[in-house]
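Only one protein chain is missing; all other protein chains are in place.
Just so it is clear, A and B label the chains in written order, and each chain counts residues from 1 on its own.
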Amino acid sequence: MTVETPSDKASWLRNCWYQAAWLHELSTDGFLERTILDLPLLLFRDADGASKAILNRCPHRFAPLSAGTIKGGIVRCGYHGLAFDGSGRCVDNPHGAITSALCVPSFPVVERHQGLWIWMGAGAADPSGIPNLSFIDACPQTARIYGYLPTAANYQLLTDNIMDLSHADYLHPTSLGGMMTTAKTSTKEQNGEVTVEWLSDNCCPPPAFYSMVPPPSRADIWIQVIWNAPAVLLLGTGATEAGTPRSLINEAATLHNITPAGVTSSHYFFCSTRKFKVDDAQFNSMLGELLTNAFLTEDKPMLEKQQASMGTADLFSLKPALLNIDAGAVRARRILTRLIELEAQAG
Amino acid sequence: MTVETPSDKASWLRNCWYQAAWLHELSTDGFLERTILDLPLLLFRDADGASKAILNRCPHRFAPLSAGTIKGGIVRCGYHGLAFDGSGRCVDNPHGAITSALCVPSFPVVERHQGLWIWMGAGAADPSGIPNLSFIDACPQTARIYGYLPTAANYQLLTDNIMDLSHADYLHPTSLGGMMTTAKTSTKEQNGEVTVEWLSDNCCPPPAFYSMVPPPSRADIWIQVIWNAPAVLLLGTGATEAGTPRSLINEAATLHNITPAGVTSSHYFFCSTRKFKVDDAQFNSMLGELLTNAFLTEDKPMLEKQQASMGTADLFSLKPALLNIDAGAVRARRILTRLIELEAQAG
Partner (left out) sequence: MTVETPSDKASWLRNCWYQAAWLHELSTDGFLERTILDLPLLLFRDADGASKAILNRCPHRFAPLSAGTIKGGIVRCGYHGLAFDGSGRCVDNPHGAITSALCVPSFPVVERHQGLWIWMGAGAADPSGIPNLSFIDACPQTARIYGYLPTAANYQLLTDNIMDLSHADYLHPTSLGGMMTTAKTSTKEQNGEVTVEWLSDNCCPPPAFYSMVPPPSRADIWIQVIWNAPAVLLLGTGATEAGTPRSLINEAATLHNITPAGVTSSHYFFCSTRKFKVDDAQFNSMLGELLTNAFLTEDKPMLEKQQASMGTADLFSLKPALLNIDAGAVRARRILTRLIELEAQAG
């Protein structure tokens, strides 16, 4: 169901699945509070362990339900004791009859690919619309790295960040970048999907690639980002010694998935997987730290300063000087704008 | 006199007496700054010890007078030295003549029932409109407990909180509640006064009643709240061993009086009195801590979260699901709305 908020004028696609959490964030006896599309949500598990999402607001006096308790999948308001199940239905009114007004808006959720997906649109919630991220499930657990990083920037700025990886040369010069600006780059758009590729032959690999091509060897590096609306990005990387054939074993695939919290705040989910060193716990931990640190100390401060500098103005209204490197990001933005307009016309 | 503020559109009754302070809060040589109905006020005593209230703003350059000094009941602005008495009249202009423009708006105040009462309306300030709280004066000082607790919530949310004491079972389960939800409840309205009663026969008393009915005895408990506009609430409680006659000695009466600071902030004054253990300093101190802790750690966080969840929207505009327990609070709100409308039509 849809609940109107002051930000409905915001540029959000509503008829789509957003990632609300990683499944491991949901305990069996606690709440996860998360604001998505400016709506305060309560995520929890029912008695059977199934994930649920309801509005974090009691319909009686609007106390946040997260200030109450949960037991056996039943949420009880901490103010006057009304209790609700995972569908938002009132299951106990200690003060009288359970009327139809006594319900909390709930939202369809699906557990898939280690994540919790939520539908906040008016249209039918068809799980087949959830992006296919089976590469995560296919990867041994020991080679997965999960991240959840809230960021005070509009979700489209986070999309732009991944769609233009040339930034790695300037923002991450000591870890991830160095060869992106000089890479052979191509952008293509097909069926609402935007793909950007970077090919760096015979380059000096940055530290993040040492495990595939240790120094002092030179490397051939291939990188690909595939964007799908609203902000689901798959980043594939691979490297071999310069001049040798590509090897599937040397590849890594990372999900970057961004869910709008509000107009200038986002939930940034990532999951890194790889085909090498899949059982190496120490390497997994080292790589997790490298990725998290790069984002927390380099991307996040830059994105948040960029947001502060832009205020709440739309990017294009500020007339940015567009460069070649913006090709992918601009295409993605245009597709998304068109989808949002179509949704507005239909709705 | 009235001074217009940006919040005059707020839902406030103006032609009524508001409690501005407890008398013990006013020293003989200091200021008390307090914002009421969004106006910054300066409360102090004149040379004779009489309480005074003037706007906390010099008419010359609008410096807050509280940044200056007070001596012998004369307030001197700390910026350019203009001095004012308790009526707001300028009594010294070091720089020239005292003109009629050199005055600070002042407000009628009355000291009564251990409190300072202020009139901020345009109508005549008739002290007979001050609520009769002589039960406070009649109670020995050793059995009084005063409280002043500023709260970041609209004053009507604090009224609702007292008008519906069923919340004690959920918010204060280990101290005050347990038998409210199952109590026989009645609500009546008469001459603009709303009374709610809860009768709990043969119940297990909560710790706050142990001094009247110690465990393991069961108790008969009677509780009554009387509301008068704008937000003056008298809470009477009593308990005897189950099945025995009511005893006046076993009664306590508490004032809960809420004065709007701004639209989402309030001054919450309370005064607890009782007819038992009136000379027991240790009991007085223990009970004071229990009441203060219950509010600070349970009511106040819930009220402030509720306010944050509601934003500045009017309660009814959010279409709350009303329950039986809301009967008293809703009647009080309707009476108050009518009084505010009548005042607006008259003024």
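Note that a residue touches a chain if its C-beta (ideal position, glycine included) is under 8 Å from a C-beta of that chain, and two chains touch if they have at least 3 such contacts.
Since the model is a prediction, treat every value here as computed from it, not as a measurement.
Of the candidate positions A:85, A:160 or A:251, contact with the unshown chain belongs to A:160.
Contact with the omitted chain, checked across B:14, B:57 or B:113, is made by B:57.
Per the touch definition above, the residue from B:102, B:219, B:232 or B:340 contacting the chain not shown is B:102. Within the complete assembly, residues 40, 57, 59-64, 67-68, 76-81, 93-96, 99, 101-102 of chain B touch the chain that is not shown. Annotation for chain A: contacts to the undisplayed chain at residues 160, 164, 166-167, 169-171, 181, 301-302, 305-306, 309-310, 318, 320-326.
One rule holds in what follows: only the chains that are shown with their structure count from here on.
Chain A and chain B have Cα centroids lying 48 Å from one another.
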